[in-house]
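Encoded as structure tokens, here's the structure I'll be asking about.
The complex is shown incomplete by one protein chain, all other protein chains being positioned as in the whole.
Chain naming follows the written order as A and B, and within any one chain the residues start at number 1.
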Amino acid sequence: MTALTLLDYASVLIFALTGALVASRAQLDLVGFAFMACLTAVGGGTVRDLLLDRHPIFWVGQPDYILIAVAASVLVFFTAHLVESRYNWLVWLDSFALSVAVAAGTGAALSLDQSGVIVVLMGVTTGCLGGLMRDVVCNEVPLVLKQGELYVSCAFTGALTAVLAARLGAEPAFSLALCALVCWALRAGSLMFGWQLPVYKSRPPRN
Amino acid sequence: MTALTLLDYASVLIFALTGALVASRAQLDLVGFAFMACLTAVGGGTVRDLLLDRHPIFWVGQPDYILIAVAASVLVFFTAHLVESRYNWLVWLDSFALSVAVAAGTGAALSLDQSGVIVVLMGVTTGCLGGLMRDVVCNEVPLVLKQGELYVSCAFTGALTAVLAARLGAEPAFSLALCALVCWALRAGSLMFGWQLPVYKSRPPRN
Partner (left out) sequence: MTALTLLDYASVLIFALTGALVASRAQLDLVGFAFMACLTAVGGGTVRDLLLDRHPIFWVGQPDYILIAVAASVLVFFTAHLVESRYNWLVWLDSFALSVAVAAGTGAALSLDQSGVIVVLMGVTTGCLGGLMRDVVCNEVPLVLKQGELYVSCAFTGALTAVLAARLGAEPAFSLALCALVCWALRAGSLMFGWQLPVYKSRPPRN
């Protein structure tokens, strides 16, 4: 199993957990949990594969991914009431899923010899779109757009790091690990210490 | 005309009616009706074809589908005021469209010799995604996520029935008819008698 496949499995598993947690906040039934888990888990990677014309789509060729997502949703259905703060779990699991998925998307694009801009974009797409679909469908405020937090920025910086590392001749597995690490460190810093970029402020109203 | 083509036409027609009904609730003009009808009618099948890399997409190769959807939207534009409860019509028409579209999606994937998991997923995708797009764009509460009702579950069970029937050697047309029937019976039972699966309940707040 290559590093890339491993990353895909890990990101599917963790994103599926976050999808199921959002389903628990919407009080869906078990099938609803599985639906949201699958949508979140494979959403970003599916868009990546469609954009890059990689067929079969990763989970169409390898239905294990779906079974993993379904298993994760069953687990959450029966255990989510045990955790103290589901929203906290959601946000932190999402930070891991984001990091791993950015690395997976970046790795896939690197292995297809795309240009640097496209590699970075595929990392961002794979990382951010699954969660975005989850939040739009369930009518949560998209984490992507939350003010005063780094999110897309983490994905972007992580993917950029991987591209630079690869250009400098690093091993693929090393570049991708670095990518996930940078992405996660930024996201965790933003969640814990409130790291953020300056946001756009419109001028104050004139009198 | 094969059973599969017939199912595609039927699902396009009925989903187009539901899309136009949602447009009537949003008080759009005739072109808005046609837009929503087309989006709803071909949304699920388009995603299915993209995921399975079936080109041309069913309606790109055969623009009749679009003309049918447009005709349906014109019909609704001029007659929707005649019905007693547009929401009731919407929900019931949607139940027929769902059943037929699940059968169409399942049939398409079966004819491509996909694995069982993928066939079931394609049925669910084709059935549920057109209506989901309709509801997200028009800001209705997605039927997919409505609490206390079976929806994705019906699609799932219908598609699963078709896969099992096909494995047991049933005729394709028979499997698909069974699929639509099972899906619709469950959905109708849920609408009429309140059938549902247990939903996730968070634990009661501690004192």
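General observations
Quick note on the criterion: a contact is a pair of C-beta atoms (placed from the backbone, for glycine too) under 8 Å apart; a residue touches a chain by one contact, two chains touch by 3 or more.
Predicted, not measured: the structure shown is a model, and the values here were computed from it.
When the missing chain is restored to the complex, the residue among B:L6, B:L75, B:V91 or B:V137 that touches it is B:V137. Only one residue in the set A:T5, A:S111 or A:Q196 touches the chain that does not appear here, and it is A:Q196. Where subunit A meets the omitted chain, the residues involved are 50-53, 114-115, 117-118, 121, 124, 128, 132, 136, 142, 144-145, 147, 150, 152-153, 156, 196-203.
Residues of subunit B in contact with the chain left out of this view: 23-24, 26-35, 38, 46, 50, 55-57, 60, 63, 66-67, 77, 80-81, 86, 136-138.
We adopt the following convention: only the chains that are shown with their structure count from here on.
Separating the centre of subunit A from that of subunit B, both taken as means of CA atoms, is a distance of 28 Å.
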